[in-house]
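For this depiction, one protein chain was excluded, whereas all remaining protein chains were kept in their positions.
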Amino acid sequence: MNLLEARDVSVRFGSFTAVDKVSVNVGPGERVGLIGPNGAGKSSLFAALSGFEDAGGGTIRFNGRDVTGYGPVRRARAGLGRTFQVPKEFAHLSVRENLMTAAPSQAGESLLSLLFAASRVARQEKEIGAEADSHLEFLNIAHVANESAVRLSGGQKKLLELGRVLMTGPKLILLDEPFAGVNPVLIGEISDRIRELSGQGISVLIVEHNLNALSQLVDRLYVMDRGRIMAEGKPDEVLASDIVREAYMGGVA
Amino acid sequence: MEAYLIAIAVYALVYLLMGLGLNLHYGFTGLINFGHVGFFAIGAYASCLLTLAGYPMPLGFALALLLPALAAIPIGYLSLRLRSDYLAIVTLGFSEVVRLAIINEKWLTNGVQGVPGIPDVAQGFGLPVSGSVAALIVLLIANALAIALVYRLTRSPFGRAIQAIRDDEEAVRALGKDPGSFKIRVFMIGASLAGLAGAIYGHYITYITPEQFLPLVTFYVWVAIILGGAGKVSGTIVGTLALMTFLEGSRFLRDLLPGVSEVEMASVRLFVIGLALILLVRFRPSGIMGDWTSGGTQR
Amino acid sequence: MKNLQMNRRHVLAGLGTTAALATVGLPVKHARAAGSPAMIGALNPVSGAGSAYGSGMQKAIIMAAEEINAAGGAAGQMIEVIGEDTQTSPEAAVNAAKKLVEVNNVGAILGTWSSGVTLAVMPITTAAGVPLMCTSGAPAISTEDKADLVWRFQATNDRFGRAFAKIADREGYKTAATMAFNNASGIGNTEGFKKSWGGEIVGDVVYEPKRPSYRSELQQVMASNPDVIVMGSYLPDTTIILREWFQLGGKNKWIIPGWAANDKLVEALGAEVCEGVISVESVSNESAESYAHFDKGYQAATGSPASSNVYAAMTYDMMIVWGLAMAAAGEGADSAAVNAKLRDVGNPDGAEVYTFADGVEALKSGPINYQGASSRLDFDEYGDVTPDFGMSVIKDGKIERVAVVSI
Partner (left out) sequence: MTVAYLMNLAVNGAVEGLLVGLLALAVTLVFGVARFPNASAGDVAMVGAYSGWLLQSAIVSLGPLSLVFAGVTAMASAALVSLALYWLVFRALSGRVGVYALIASIGAAFVLRSVVTFFLGHDQQVFAVPLTRALSIGPLRVLPIDLWVGAIALAAMVCVFVILRMTAMGRRMRAIADNPQLAMVSGIPAARTMSGLWLMAGALSGLAGCLLGLKTVIAPEMGWDLLLPAFAATILGSVGNPLGAVIGGVIIGIAQEVSTPFVGFTYKIAIGFVVMLLVLLVRPEGLFVARARVR
């Protein structure tokens, strides 16, 4: 049974069709890749899947429920987390605070419990803090925990976003170019982390231009061009096919 | 001599209470609220009219906290749908609509004739001191509580969430949190603080008219929080003191410029205040204490 | 262009010096011994809605103080005038009043203009026992003045309204409409008129200030085509309304307060528009010698005639009357003692005097009745003057007194 089933999802900006009746699916714990040249509509598809854009007549089912009508907040609560192509860190909060903010249903966010249940809030803060620390270790950015997020490098900001989405306890994470601006050594580490996540049953759909890093990481690969899925299958088969070569190398629209 | 300093202290503490509310809106949550004087006016008229109708002053203060909060709900909702510079003009419109309503509803507010003979704070709380000293005491307490409340709020998960909204609202949505409920609650708290400031101001000055609640008051509160450093409680405090120094200090410029006649003095004062605004925004944009972007994670 | 970053120390230092200058600037508390000058506060609307009158009012006070000092001062004390601007806003006026009372230790505050400002300042001056003299019209000022410390040199608005009613009857108008500037004095005038006029009120508009046009308000009033339109207004709005009325071919008559229908209105609109407009003002004592004396001095000080700013004559009288009361109360008298003497200086059966110098002279031999430049200055039980009203009509650009109406 698929965790995510998107059918005929379309995204239009005025007269321009960025995503044209695209269907994709991701199984539980599965690692799926999505590649395509710039402007193929990958980020627009992510926006539709995460609820920031309308599904344009298509349907999106997640974890057995039809979430087409859900906004980004309800979809995230249902376990469909995402990161952004350009990192959207909380610039003037510390890295640790960035992660702690993401923890769901915090008593400390209700004014009543803040004033009348201070001890419960304090206790929960410790738990959330510990959880954040573990993720920071997991992504080995613990050494910058107290830095203002704005001062991080591009790669570190990507890790911060990953850590943040993990705090929400997602079932599926839409990773938008996790390796962009990240040094090769770190790419290996991030790949291992992602493999461990899927080991814990968390599936990922990854948009990435670093084809060889991606092909070693994912079980399945979609190729997208001019708003449509051109091919799908095992990474090595798909990469060898002429469709990909044409989309990437020659005859690019 | 001291009574004048008390008067200036009361004037400063009223602006500080409003500043703490507005700093919560803009400094911590990024909400550009240019209608703060609207909440100030609602609080002033609520408490003064209620106490004139014979109800005890504490009840008047309670209403001065409640009504602005209720008025803030629709505006909180609007802040979700509108871009921040649009929100600035819409809230400016809100404060003008409040003022026009006060002018027009003569049956309730006595309109432009204003409300004279309002019981002062000493009478209201049975304090054996003069009206202005009583106002000063009540204002010191109110500001202390407000500062404690703001510190408590901004250091809690709630505080983290609203600052996250300030830094990137879209990312907050992607993490499964609804900015709406936070923004509306922040608007309500800030509005209540402004309402309380209005109530104490009304009972201090014992005569209120619609022309005391013009947009200029909102501009002055904005200057205070930006001058001191938005997003920092210490910034609001220092900013309010700096604002008072300009507003009242320029009153004594005449003693330094003997050649200028009284009549031209008004123009010189306006010139000094205007120039000060430009210079400080130009050369010290992040405020005297540095705003939320320049400090570490210290609030 | 490198951004010249002032670091925190510079800014705090800058603020520190401003605050220090502020305290240095505060004169030490004056002992009211003879010889040290008597401090008088001139709290006038130099900016804001009353700005057209504030500077003239302040100059008139200074002029009167110079006259008193030239005659050797009052009760041995020279007068020093401290000017402050109310900005025609109650909030700013309250702080200015506090400063005058507490820092400058003024014996009296003269010349608040708008009713809102006077009502806001009264609690402060009354609490400090400092007399306040104003030119505001709101009736509430009399009822709120419980300590008899507030003196009004202008007729109350409802008295103006009654004068308008008498003039409307005199002219035989049957139907009237009112247009009121939406503030305490504007509405006070038209309400006073409506209460005391026997004829039919066919229209009643209250308009907001500072509008780019008053066409719609005029349209409503002219639709009820009244014989006369009675105004409670100020110069800027009256200029716009009359201009638009004329251009719309209006034929009605107008009754307008003198502070709005004066030479400046004729200068702005020309004689043809203002032809036949009735201007009503509390009668300045034009016939009195003191008015001529004041007019000469005012023209020298401001370059415009006394008739262009009727409030200036009032503030001039305030200073003169206070000086005379100081002389009557004798050396070292405090404000309360001087305040008590105010009625004696203007009581009807005293010797009539027209200048400060004559007054001081005549005081030696008994009670005096100072005839002010603005009015006879006979205060009623509320401390309000009860002037008569002059009805003037504008004929080819000239404002000619036609009759005097007493209430």
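The letters A, B and C name the chains in turn, as written, and every chain counts its residues from 1.
Keep this in mind: a residue touches a chain if its C-beta (ideal position, glycine included) is under 8 Å from a C-beta of that chain, and two chains touch if they have at least 3 such contacts.
It should be emphasised that the depicted structure is a prediction, and the values quoted were computed from it without experimental measurement.
The hidden chain, counted over the whole complex, makes contact with B, C. Of C:206, C:283 or C:310, it is C:206 that touches the chain left out of the display. Per the touch definition above, the residue from B:1, B:59 or B:100 contacting the chain not shown is B:100. When you scan C:229, C:269 or C:321 for touch with the missing chain, the hit is C:269.
Where chain B meets the missing chain, the touching residues are 26, 32, 78, 81-86, 88-90, 92-94, 96-97, 100-101, 103-104, 215, 219, 222-223, 226, 264, 266-271, 273-278, 281-282, 285.
What chain C contributes to its contact with the hidden chain is residues 1, 3, 46-47, 51-52, 54-55, 182, 205-208, 210-213, 215-217, 219-220, 223, 235-236, 239-240, 243-244, 246-249, 264, 267-270, 272-273.
Quick note on the criterion: only the chains that are shown with their structure count from here on.
Taking each chain's centre as the average of its CA atoms, chain B and chain C sit 33 Å apart.
Touching chain A in their complex are the following residues of chain B: 152-153, 156-158, 160-161, 163-164, 166-168, 170-178, 182, 185, 231, 292-293, 296-297. Residues 50, 52, 71-74, 76-77, 81-82, 84, 88-94, 97-98, 100-104, 106-111, 114-115, 121, 125, 128, 146, 148, 164-165, 167-168 of chain A are the ones that touch chain B when the two sit in their complex.
Against chain C, the residues of chain B that register as touching in their complex are 1-4, 7-8, 11, 103, 112-114, 116-117, 130-131, 205-207, 209, 211-212, 214, 241-242, 245-246, 248-249, 251-252, 254-256, 261-263, 265-267, 269-270, 280, 283-284, 288-290.
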